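All protein chains of the complex are present and in place, except for one that has been dropped.
Labels run A and B following the written order; every chain starts at residue 1.
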Amino acid sequence: MTERTPSGALPAPLEEAGAALPPQSPARLFWRAFRRSRPAVAGAVLLAAFYAAALLAPFVAPYPQDEMDRMRFFHPPQPLHWRDGTGRFHLRPFVYATVPGEASLEYRVERSRIVPLRFLVRGAPYRLLGVLRSDRHLYGVAPPERVYLMGADAFGRDELSRLLFGAQVSLTVGLVGIAISFTLGLLLGGISGYFGGWVDTLIMRVTELLLSIPGLYLIIALRAAFPSDLPSQQVYLAIVAILALIGWAALARIIRGMVLSIRQQDFVAAAEALGMGRLRIIARHILPNTLSFVIVAATIAIPGYILGEVFLSFLGMGVQEPSASWGNMLAQARSLRALTSFPWLLYAPATAIFLTVMAFNFLGDGLRDALDPRRVQGGRAG
Amino acid sequence: MRTYVLRRLLQVLPLLVGISALSFLLLQLAPGDFLNTVAENPQVSTQTLEAMRHRFGLDRPWYVQYALYLKNLFLHLDFGESFSRHQPVFTVLREGLLNTLLLAAAAAVVTWGLAIPLGVWAGMRHNSAVDRGLSVLAFVWLSVPEVLSGLLLLMLAARTGWFPVGGMRSLAWSELDAGARALDLLRHLALPALVAGLTPLAGRMRQMRGNLLDVLQLDYITAARAKGLDERTVVFKHALRNAINPLITLFGYTLGSLVSGSLVAEIIFSWPGLGRITYEAIQAQDQYLVMGSVLMASVVLVLGNLAADLLLAVADPRISRD
Partner (left out) sequence: MNRRAVYLTCAALGLGLAAAGCGGRSGPAGAFRDTHPLPPDTMTFAMPEAGRYGGRFVLGQTTDPKTFNVMLANETSSTDVDDRMFTSLTEFDNATQSITPMLAKRWEVSPDGLTWTWHLRRGAAFSDGRPITSADVLFSFEVAYDSTLHPSVQDLLTIDGKRIEVSAPDSYTVVTRIPKPYALVIPALGSLRVMPRHVLEPAYREGRFASAYSVSTPPDSIVTSGPWRVGQFVAKEKTVLVRNPFWFGVDSKGRRLPYLDELVWVVVPDQNTAVLKFESGDVDGLDNVKPEDYKRYAENQQKGDYTLYDLGPGLTSNFFWFNLNTVRETKRGKKAGSPVVGPVKYAWFSNPDFRRAVSMAVDRDAIIRSVFFGEAVNNWSIMTPGYKQFYTGYVSPYDHDPARAKRLLAELGFRDRDGDGVLEDAGGHAVSFTLKTNSDNVIRIAVANFIKDDLARIGIRCIPAGVDFNTLISNIREDFQYDAVLGGLGAAIPPDPGMGPNFFRSSGATHYWHMRQPAPGTPEEARVDSLFDQLVSTTDMERRRAAFAEIERILGEQCWSIMLPTIRVKLPVRNGFGNIQPSVIPHRLLWNSDRIFVKPGARKT
């Protein structure tokens, strides 16, 4: 059977002769296909950058997430400049100093005072990844001035720093959530759809039970159960893990439906006839055909977890102050006063969430295109 | 087929008992009870609270309360009484149910009515400007939380006056004639339905697009193309049927959530639905009202699942019923 290349053209005679080229391993094929999609690569790079920044947040951020500045409540963002008022070009980017304005919560820019940005500055001490002690930060300015590239919130805390620390929770939440719920959902949905009978009935009834539990109430009860001096980010992650342990139910149902149709195909009968183990058939032959759907579902689920925290913060049940998360930063921006007087409170978390969502989706698209067995092998399953 | 349906319906009963037990247990997990809000008033004495506790039956152990609840439910179809409203639970829920269904139906129209055509369009024009444009739009909607989009749309409504600022009906609704009433309802429905419907829209659209792209790679599609059929026929007559399959089951499974309502849309747009009733009941620990709401949602969920499973069997004849 002649193999067609993905573009549908016939292979060159040299390759058909099977002469010089070594066979390409699936991993290599995957890489080549993946690299071809530029948005996917961009998404992957962006996500890598975000995760790295989140991991190194204490270093990248100029200030700790809960450091207040009582003279700078609601300070607007300070744009970076390279050219000052006289037209002179500075090598080092700088911001203008500000002083309190006439009205409370207003600030006036003083173009005469230039505050240059410094790199690898000394600041608040921290432990990187829990082990490395340091007090160097990626950038900062000489005290007593402060630099708020994205503005400050109601407590005078730097939005950019909070964004970075908040990324630690928000970026983890999605991965933890789908790791647990997708694994369980795929496994149990696959088993349910493949075996049928009482196994199917049992699993499906359990999913209905789980899906009926009022999630909000579960959250309230869980929050009451945790001791109150645990850092709220940890509590939140624990809650997400628990929710995912219940959340597999929805995916399982859909996977089961898909497995039911896939099960009827010839290649499955062939595998069974060959005496392959049941679980192996499910895991290696049936489930991969759901991969495309699953990847899209994952790229939708991850932002779902991030935004779920926004909803919880809206009700007062998300990550608590003073810990930062994109959800509670967005919730703070969500009032008429904030939107009209302090819009930067919205821009920081909204942009971060948007970029993350886009990156995950482009990455998902690229993965789908690269991994899909039907794509690579021109239309046959298995 | 008939025995299958019958068997499924029989399984509903033990399921509901299980759900009610689980919910009741959860309610007991959270400390305190309904009388906490009353207790906060410094003018209320302990004796008053004790008497109220006795009147509501909250001084009994939880298993006694639950047993009584089950007895009333199955023997008398009595869902209990709402503590905060001094009304039967069923009465309270019934009023909110219709409003929630209205909003949910409108939101579903927005979601599915747009997701399928847009997803198909994007899939057909894979990697074109249309596809990329729709994708970016989907990302925007995926990243905007309801709590924010609701507020922004409300601000728009207030500024332009095209839509009312929340609520379900105008103050003088009862004096309007049927035609004006319908129009009034539609105008109030537009924004909350948009907010509640656009949020899942992005996901469904991308799933539709993804499914279509997969199906378009299959052999039989290539065969159809080779036969000389135009792209339209290929997509709509052959590919769509398979591509839409998982989404149909998805639709059935989401029927259950129709009844729980969109809490955010209801709060922001002052829509009088079940979501808010349930949430306030949860906050007040008005336990029988919460239970009633959970049971109602469960019944719809279970029936929705049954419908989805039947739809699946119909749509894909290869699936055998055991």
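By definition in this document, a residue touches a chain if its C-beta (ideal position, glycine included) is under 8 Å from a C-beta of that chain, and two chains touch if they have at least 3 such contacts.
Remember, it's a predicted structure, so these values are computed and weren't measured experimentally.
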Residue of B:R8, B:R209, B:H238 or B:R276 touching the missing chain in the full complex: B:R276
Hidden partner chain, touching residue among A:A49, A:L80, A:L105 or A:A269: A:L105
In subunit B, positions touching the absent partner: 30-33, 36-49, 51-52, 54-55, 84-87, 91-92, 95-96, 99, 151, 154-155, 157-158, 161-172, 174-176, 180, 187, 266-270, 272-273, 276-277, 280, 283-285
For subunit A, residues in touch with the removed chain: 66, 68, 70, 73-74, 104-105, 154-156, 220, 223-224, 228-229, 232, 315-317, 320-322, 335-337, 340-341
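Here, only the chains that are shown with their structure count from here on.
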Centre distance in Å when subunit A and subunit B are each reduced to the mean of their C-alpha atoms: 26
For the subunit A and subunit B complex, residues of the former touching the latter: 196-197, 201, 204-205, 208-209, 211-214, 216-218, 220-221, 224-225, 250, 253-254, 257-258, 260-261, 264, 292-293, 295-297, 299-300, 303-304, 307, 310-311, 314, 330-331, 333-334, 336, 339, 346, 350, 353-354, 356-358, 361, 368, 372, 374-375, 379-380
Residues of subunit B defined as touching subunit A within the complex: 11, 15, 18-19, 22-23, 26-27, 29-31, 135-136, 138-140, 142-148, 151, 155, 202-203, 206-207, 210-211, 213-214, 217-219, 222, 245-246, 249-250, 253, 256, 260, 263-264, 278-279, 282, 290, 293-294, 297-298, 301-302, 305, 308-309, 312, 316, 318-320, 322
